[in-house]
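Please read through the structure below; I'll follow up with questions.
Not every chain of the complex is shown here; the ones you see sit where they belong.
By letter and in written order, the chains are A and B; residue numbering begins at 1 in each of them.
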Amino acid sequence: MSIKQQISEFLATEFPQSPCLIDDIGPQSAVVRYQVDQRALRPGGTVSGPVLMTTADLGLYAAILGEIGIVPLAVTTNLNINFLRKPSASSDIIGVCKLIKIGRLLIIGEVSLYSEGDDRPVAHAVGTYAIPPQQN
Amino acid sequence: MSIKQQISEFLATEFPQSPCLIDDIGPQSAVVRYQVDQRALRPGGTVSGPVLMTTADLGLYAAILGEIGIVPLAVTTNLNINFLRKPSASSDIIGVCKLIKIGRLLIIGEVSLYSEGDDRPVAHAVGTYAIPPQQN
């Protein structure tokens, strides 16, 4: 089973209601997809902020699992997100995630979020994750 | 109809799937409640990060509506959240929101999030909202 499949199965167990899929796992990076449906939308036809935050958080978590192995213990300690443009209501949200520091105790990554098919980011996030010491 | 009822009705229209309730609207402040049920939980018995982010964002939005009136045009531009402690799986999340700047174009507020009945915060967030110029 590929690392992408392993992480997908793990996340399906950890986040059973999540509509997020792993599109790709690379070196210190991941690409994830939030399948946008009616529940992800707000009146006026745009994707809700929590959907974008969820995608950012899950994408960084996937990139971390790809880097340190599948240990269910990384914990988000900080997420900072800037909302840049109104997402399309009819496209999936794609999160392109890159780890920028892999420390023993903290891992930090950034995410650019897009409406699929449009190369202007709809949001940008930076997240910090704590790795419990016993895992090191 | 009280301002609290007006904001509750407005938010029920804007965020029809949201399980958030308004507990209180005060001067430049609001208290909101996320009704935690099975969908809000993660394996291991804790409330998910997106639930906390959603509560912070909605609570600040409610405080802004209480301050500037019910105009459906405030847009979140930034949310920074720190996760402090593991929330209880069996308590609602309470968001205590306070606006710290009310400008013509930007409104900024902070939120402390609690598991109901425990006075140690589970998370703390700061959010920025843009108010479209035509509203001023």
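What we mean here is this: contacts are C-beta pairs under 8 Å (C-beta built on N, C-alpha and C of every residue); 3 or more make two chains touch, one makes a residue touch a chain.
Just so you know, these numbers come straight off a predicted model, no measurement behind them.
Complete-complex copy count for the single protein sequence, taken from this structure file and not limited to the 2 chains in place, is 4.
In this section, only the chains that are shown with their structure count from here on.
Averaged C-alpha coordinates give centres for subunit A and subunit B that are 22 Å from one another. Contacts from subunit A toward subunit B in the complex involve residues 13-17, 39, 42-44, 48-50, 53-54, 57, 72, 75-83.
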